[in-house]
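Of the protein chains in this complex, all but one are displayed in their positions.
Order of writing sets the labels: A and B. Residues in every chain begin at 1.
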Amino acid sequence: MVWRQWLQGWRGAFLLSAFVLGVSFIDSVLIRPEYLFPPYFKHVLLICLIYSIAALSLNFVSGYIGQTSLGHAAFFGLGAFTSALLTQVLHWPFWPAFLAAGVVSAIVGLPLGAPAVRVRGPFLVVVTYGCGEVFKYIALNLDITGGPAGLPGLVTPSLFVSFNDIGATGKEAFIVLALVLALFLAFFSRRIENSRVGQAFAAIREDEIAASAMGVNVTYYKLLAFVLSAFFAGLAGSLLAHYLSFVSPDMLSSAESIMMLTMVVVGGARSIHGCFLGAFLLTILPEALRMIKDTIGLPFDPWLVLFGLILMMMMRVRPQGILGADTVFRR
Amino acid sequence: MLLRTEKLKKTFGGLIAVNEIDFCIEAGKIAAIIGPNGSGKTTFFNVISGILPATGGKIFFNDQEVTARKAHEMTALGMARTFQNIRLFANLTARDNIILGRYSQTSSGLLDGLFNTPRLQRERRESEAKAAELLAFVGLEKVADHMAKNLPYGAQRRLEIARALASEPKLLLLDEPAAGMNPKEVDALLQLIMKMKERGITILLIEHQMRLVMNIAEQVTVFDHGVKLAEGLPADVRCNPAVVEAYIGSEVQRFVKRKRH
Partner (left out) sequence: MVLIQQIINGMALGGIYSLIAIGWTVVFGIVGLINWTHGEVFMIGAFVGFFMVSVFKVNLIAALIIAMMASGLVALLIDRLAYRPLRTSPKLASFITALGASTFLRYLAALVWEPHARAYPATFEFSVMHIPFGASTLTINSLQLFIFGVTLVIMALLQWFITRTMMGKAMLAASQDFEMVGLMGVEVEKLVMLTFGVSGMLGGAAGVLVGVLYAIDPMMGSMAGLKGWAVAVLGGVGSISGAMVAGLLLGIAENVSSAYISSGYRDAIAFIAMILTLIVKPTGLMGYKFEEKV
C-alpha cells in the first residue's frame, strides 16, 4: 500500500495537524456570521482525538504485547476521577492534576498488570474486565466520587487564558492539546517499536517462554506495557473530564472498554495509523448514523446493532484489522 | 567445571521427573544426555536453564550458585538453549529472530528508544552485523527476510541454533537438534556443532540419534526414570549392561504395547 508508506512519519503527522488545526481555527480567521464548522463538528473532532489517545495507549497492551484487555476504560475513568477530585476537593490547578491523573492511573495499573504476569489469554480478558467492573462499583458507591451522578462543574483548564476564551467556540484549545498528546503518543509508539523495548514486546507477543530464554524479563516488560498504557489513558480521561466539565461512573463502564478494544482491533492492532483510523471511524459512524436517523425519522438508533454486525463481518473478512499487517519491529 | 548440579530434583505433584541428579560438564566439551522417552531429560534442561524452578538440590554455573535464577538471568550469565518443539518467533523474519537473540548483549532502555540515542543506534548496527554473520554461519543468508514460520523444518532448527548463538553463550543446550532431520541434514548439523566447538562453546545436547551422539560426544550421560543410570565415554556407555537393559527394556515394552493395540 503506497499511500500508507507515504503517510508514514512526519508527513502523516503534518497532514493530520493541518486538518485538525484548519478545522479548529478557520472560523476564528474568517469572521463570518455563521460558523463554517459548527461547534458540534468540533466536538466530534475532539472526541475522535481523545479516543485516538485511548486507542494508542491500549495498543501497548493489546497490540505490542498481544494481551487482550477489556478493562482499559478503568484507567481512562481513573484518570478522569483523579483530576476531578484533585481540582475539586484539593483545589489543584488543572495542569498538575492532569499530570497526576496519568501518574495515579499508572500506579494503579501496576497491580492490575500483575495478574497479566500470571494469567494470560482468555483469563486475562476476564480479569481485566472484572477489574473494570469493580472500579465502576467503587465509583458508584463512594460518596466522594458523587455516586451514580458523578461530579459536575469541573474547572476549565487555562494556559494564561481560560481554554473557553480561546478560539471561536472554546473547544479549540482542547483540540490542540488532544492533538499534541496524540501526536506525541504516536511518535513515542513508533520510537518504541524501533527500540530494544519494542523487540522485547515483540518477543513476548510471539512466545513468552522463548522470550525469557533470550534474556527478556517478561514480568518487567508486561508491567511496563501496562503502566505506559495506563498513564496515557489516564491523561486522555482527565482531558475528556475537564472538557465535558463532568465525570461519571459511566466513563468506567465495560461498554467503553469494549469500544476501545474494538478501535484497536478494527483499525489494526500494532498499527499506529490503525489506532487513529479505528478511533475516528468508531466515533464518527454512530454520530453520522444518528444524523441519518434524525433526517429520515427512523424510530430507533441502529448503531449498536450495526456495530455488532460490523465486528462479525470484520473478523470474517479481515481479522487483522483494516491497516493491520504482519509487521515486524523494525521498519 | 562450567556447569554442575548437586542432587538436583524436580517433581510435578507426585511425579518425580528429575531425581537427585549430580551432573557436571567441563568447559569446551561436547556432552550428550540420552535416555528413553519420559526419562526426565527435557525437564532437566528446563530446570538448569531456569524455565522451571528446581524442587531441590543446587545448580552451579561458572562456579557461581544459580539455583533460583530465572531463565532471563541464566541467558545473561551465558547459557543459551534451543527447544525440542522449535520455539522461534514465528511471525518475525529470520534476521529479527537473531537480533532478538542478541537481546541479552544489548542494554538500551525506554529513554534510549524515545530519544533514539547513539547507544541505541550503535547497538542496532552491531546487532544487524552480528545477525548477518550468524545467518551466514548457519547458511541461512538467502532467507534472512523470510518469516520464521515459512522456513523449512531443517532451516528452522538451524535458525534456532543461530538465535541461541547470538547471545554469545558459554554453554549451549540443544534439545534434540536432529529430531526429524534426514541423514544429510544430520551431517550438516554435525559439522555445525563441530564449528561451534571450535569457537570455544561448550555444548550439552539431548539426542536420540545414536549416530550423532557416538560421533561427537566426549561424555555421555544416560537418564532413566529421572535418575542418572550411567556416565562416561560413548564407547563405555554403549556396553554398560544397565543401559542396555533400560533401552532394550523400553524397546521391548514399546513393541509389546504396539502389538496389543
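Quick note on the criterion: a residue touches a chain if its C-beta (ideal position, glycine included) is under 8 Å from a C-beta of that chain, and two chains touch if they have at least 3 such contacts.
Source: prediction; values computed, not measured.
Student: Determine which one of A:Asp27, A:Glu133 or A:Glu193 touches the chain that has been left out.
Tutor: Hidden-chain contact among the options goes to A:Glu133.
Student: Please give every residue of chain A in contact with the chain that is not shown.
Tutor: Residues in contact with the chain left out: 68, 114-115, 118-119, 121-123, 125-127, 129-131, 133-134, 137-138, 140-141, 209, 254, 258, 261-262, 265, 300, 302, 304-305, 307-312, 314-316, 319.
Criterion: only the chains that are shown with their structure count from here on.
Student: Whole-Å distance, chain A centre to chain B centre, using C-alpha means?
Tutor: So the centroids are 43 Å from each other.
Student: Looking at the complex, which residues from chain B come into contact with chain A?
Tutor: It comes out as residues 49-51, 70-72, 75-76, 80-81, 83, 87-93, 96, 99-101, 103-104, 106-110, 112-116, 120, 123, 147, 163, 167.
Student: Residue numbers of chain A touching chain B in their complex, please.
Tutor: Checking each residue of chain A against chain B gives 188, 191-192, 194-200, 202-203, 206-207, 209-218, 224, 326, 328-330.
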